[in-house]
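Here the complex is missing one protein chain, while the rest keep their positions.
We call the chains A and B, going by the order they appear; numbering starts again at 1 in every chain.
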Amino acid sequence: MTETSSTAPGDPRAPLAVRLRGIGKRFPGVIANDDVNIDVRRGTIHAVVGENGAGKSTLMKILYGVQPPDSGTIEIDGSQVKLSSPADAIKAGVGMVFQHFMLADNLTVLENVVLGAEKQHGIGRKARAEVRRISDAYGLGVDPDVLVEELGVGARQRVEILKVLYRGARTIILDEPTAVLVPQEVDELFGNLRELKKEGLAVLFISHKLDEVLSVADEITVIRRGTTVRTVVPADVTSRQLAELMVGSELPSPGISEKATSTRVQLAVTGLSLHDAAGRALLDDVTFQIRRGEILGIAGVEGNGQAELVEAIMGMRPGATGSIVLTDQDLAPMSTLRRREAGIGYIPEDRQRHGLLLDSPLWENRVLGHQSRPPSASGRLIKRGAARADTQRIIDAYDVRTPGTDVPARALSGGNQQKLIVGREMSGDPILLIAAHPTRGVDVGAQAAIWNHIREARAEGLSVLLISADLDELIGLSDRIEVVLRGRLVGEFDPSDVTPEQLGSAMTGAGSAA
Amino acid sequence: MSVVTDPVAPTPAPASSRGRRLRPAYWWLLGIGGFIALLSLLERVTGADDLTSAGTVGATLIATMPIMLAALGGLWAERAGVVNIGLEGMMILGTFGAGFFAFTYGPWIGVAGSVALGMVGGLVHALATVVFGVDHIISGVAINIIALGAVQYLASLTFSGVEGGGPTQSPKIGDVPTISFPALGDRLGEIEDTNWFFVSELAAIARALVTNLSVLVLISLALVVLTYVVLWRTAFGLRLRACGESPAAAESLGVAVMRYKFVAVLISGGLAGLAGGFLAMVASSNYREGQTGGRGYIGLAAMIFGNWRPGGLLAGSGLFGYTETLGLRQGGTSVRALLLLVSLLAIAFAIWQVRRSNFTTATVVFIIGAAVGAVYLSIDQVPGDFTRMTPYVITLLVLAFASQRLRMPAADGQVYRKGSAG
Partner (left out) sequence: MTRVLRALLGLLAPLLALVAAFAITSLVLISAGDPVGEVWAEILQVPETRNLANIVNQACVLYLSGLAVAVAFRMNLFNIGVDGQYRIAAFVGAVVAGEAWLPGYLNTALAIVCAMAVGALWAGIAGVLRATRGVSEVISTIMLNFISTSVVAYLLREAAVREEGSNTIGTKEIPEGSRIGSIPLAAADSGPGVEVYGFVVLAILAGVTYWFVMSRTRFGFDLRATGQSTTAAVASGINVRRMTILTMMLSGAVAGLVGLPILFGEAYSYGSTFQSGLGFAGIAIALLGRNNPVGIALAALLFAFLEEQSNPLQILVGVSPEIVAITQGVIVLTVVISYEVVRRFLTRREQSRVARAERPAEPAEPAGPAETQDQETRA
């Protein structure tokens, strides 16, 4: 919206809304937060950035009273508080907009807003008037009487913000608010945030998307490995410097050495389209090819069709039209299982939901997706001995840290679960590997290992479709990058001469295709 | 358990263009009036003149109440997100509670006793599902087993050797007072006898309402209204419903989810118990083993039929109570007459579906309609067995063909653990 309103960032005259000193939080075996210090001034947007797993979310839960800190002090508007439940935080004037919306679909906006705060204005006419008033005051444009299920993502987020304001919050935490938004909605959200700032609220904005942070925040605090590294002002830093602060010095490089040489096309996707129930295009005429020994990276803001693309190629999405040809087999009429048998390995985006049977032993997880193929099966029977032996092979080759093959998958850490999945999907000599966010939420060691395995397999001729939100990973690993925006491929880039900034603007539709 | 789940659909498509939920009251009046008119017409076409007699209406009222109370019990629990298959068991407890307490202390204590014993069932269900996180269906099944055994055991303990009682039944127990306006009833009876289209039917209904009307019927009907007011018009109700729609959201806003669920299941048990008490005291005059006859499940069906709304479940219970009554009174002829209605309605619906180019549904519904019509023409009487299974068949059909229009609480049947917010 208006740029004039942004006063001198970090204006030292503005009073402190939040002051965190020495916050620490441990979980069994993990230090989530350690000596976190943050000052948030009233009337500013303060961003907290850090990689996945850096401890941002834990910190915000502490500030919202969901989890108590083990050490440190919290001051809100100058007085020290102890927050042992969200109710305490609300009372202290802190509100939170969760990344996964906390809304009941089958209740109206009004009902969602007044829930838990019925004492303020009741649940009837007075409350409705108050909702309208707040909505108008901050330009939220929320109708109190529609069902939440009828709202889009952006509108739901505004309802969440309204919920917080209705409770009289003076400090608002937004946890990764842009993760689910399309670019226009992000702009609207930022407009709303500036509106809040103007009214004297303090906004804490959690993100790992640097461009957004730089465009909206007045101050930025960087968190790395659970602790605050530095607080900077956007004018003083570039997004590259910020990235370096975020990952520290030991940024593992996913770089590859030589270019793919083969000209043989292994996957040819032509005119792939998919529509949702309302007729909106999720995928719109997507066409690309992957050659033997080539890694094709797909860049895009989440929710622009990446998940649908993967599921369409895997045959998990009925209704997709267009042709998908793997070497010379037409995949279109094949079931998911047949496609796997034809030589597709699949590292799913959400390993716990799509990749594993959490309560089954590792060897049964080895069989999953391979239940029709040797070594784990012959004919209609499962070969338990062979499956166990091959699981042990994966454990050794992929350095899965586990006491044995009979441990339930749930007991493994995220990184080890992911290494097991990668090992499994590389089994049976796949022609094509679909890797959706292969290193999301895994530790640095496992990340490097997974990159290595992908690289080695590529050298042996594996084609890889790589979807990732981590632009460094995309640039480092891919031979070619396609940018997806609203279900369309909008530009192709050569990773050797593209910057994250260029990719970023293509992803939001701001730049022109190279 | 969820009544409508799609195991594979990746993302649910929001049904956007559905109408507002709150239908104006006149829709209800119009619907009821239309139904009566249809029945009235049907009587004249088929000669099945017991369809709307005052006797039928009165008996329907009696048959409807237990189903409706059970459904109401189901509504309270499910609106808070707890599926209650144990309604049947809680009803059984209620029948015994009424039998025992009414026999010992008189009718009103009997009513209280049935509610109290139903609440004991609710307490077990609440402890198991809310506190210990047991699957709701498993707990419900267990309660049905326990309740049946417990009541048989207790009845044998308390009623054996008592005059008029025995291990399977209590002695005769008193009824709560009934209300009658004989003068008004007689006048209405005269109008009913005139056999004017629609008017005589209305008179029959009114006559049933002013003749020997049990106070418990009034209380039951009041409970439906009370349920609506509490659940949809108070902060308590909003919180309770939020627990069934999105417990995580409710908890993130400081609602004590566990406490609301617990209370809801207790109330659910109490209502189911009252349903049992009604059976023992009003629909009959003592506790008898097997008295519930699966009405707890019919109540569940009525609640689903009614789309988890008080008005809807009232309509569902009324429909099921009506078919039950017809089955008992000159069943064959009356139900046969209804077949004609069903057949015509189905065919009309099919035509409507064709106009909306919904050809699969139209074909299926048309075939059903035609088949029902053929049955109507080919038989003189509907066997009682088929009358008895009508509620269940209707519920299955509703689930199969209208499941998109049903809207159960979103978190219904899910075990919720504290601290899942955020």
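Assume a contact is a pair of C-beta atoms (placed from the backbone, for glycine too) under 8 Å apart; a residue touches a chain by one contact, two chains touch by 3 or more.
Just so you know, these numbers come straight off a predicted model, no measurement behind them.
Visitor: Among B:95, B:139, B:170 or B:200, which residue is in touch with the absent chain?
Guide: B:139
Visitor: Which one touches the absent chain: B:167, B:189, B:311 or B:373?
Guide: Candidates B:167, B:189, B:311 or B:373; residue touching the omitted chain: B:167.
Visitor: Which of these, A:99, A:413 or A:505, touches the one chain of the complex that we don't see?
Guide: Answering carefully, the residue with contact to the hidden chain is A:413.
Visitor: Need a quick check: the contact residues on subunit A for the chain that isn't drawn.
Guide: Spelled out for subunit A, the touching residues are 27-30, 32, 314, 316, 335-340, 346, 348, 350, 352-360, 364, 367-369, 371-372, 377, 380-382, 384, 401-404, 406-408, 410-416, 441, 443, 445-446.
Visitor: Considering the whole complex rather than only what is displayed, give the residues of subunit B touching the chain that is not shown.
Guide: Touch set of subunit B with respect to the missing chain: 1-8, 83, 85, 124, 128, 132-135, 137-139, 141-150, 152-154, 156-157, 167, 294, 297, 300-301, 304, 383, 385-386, 388-389, 391-393, 395-396, 399-401, 403, 414-415, 417, 420.
Note that in this section only the chains that are shown with their structure count from here on.
Visitor: Can you check how far apart subunit A and subunit B are, centre to centre, with Cα atoms defining each centre and the answer in Å?
Guide: Result: the chain centres lie 46 Å from each other.
Visitor: Show which residues of subunit A lie in contact with subunit B when the two form their complex.
Guide: Counting only subunit A, the residues touching subunit B are 61, 64, 66, 85-87, 90, 96, 98, 102-107, 111-112, 114-119, 122-123, 147, 149-150, 163, 276-278, 311, 316-317.
Visitor: Sort out for me which residues of subunit B touch subunit A in the complex.
Guide: For this pair, the touching residues of subunit B are 10-11, 13-16, 21, 233-235, 238-239, 241-242, 245-246, 248-255, 407, 409-410, 421-422.
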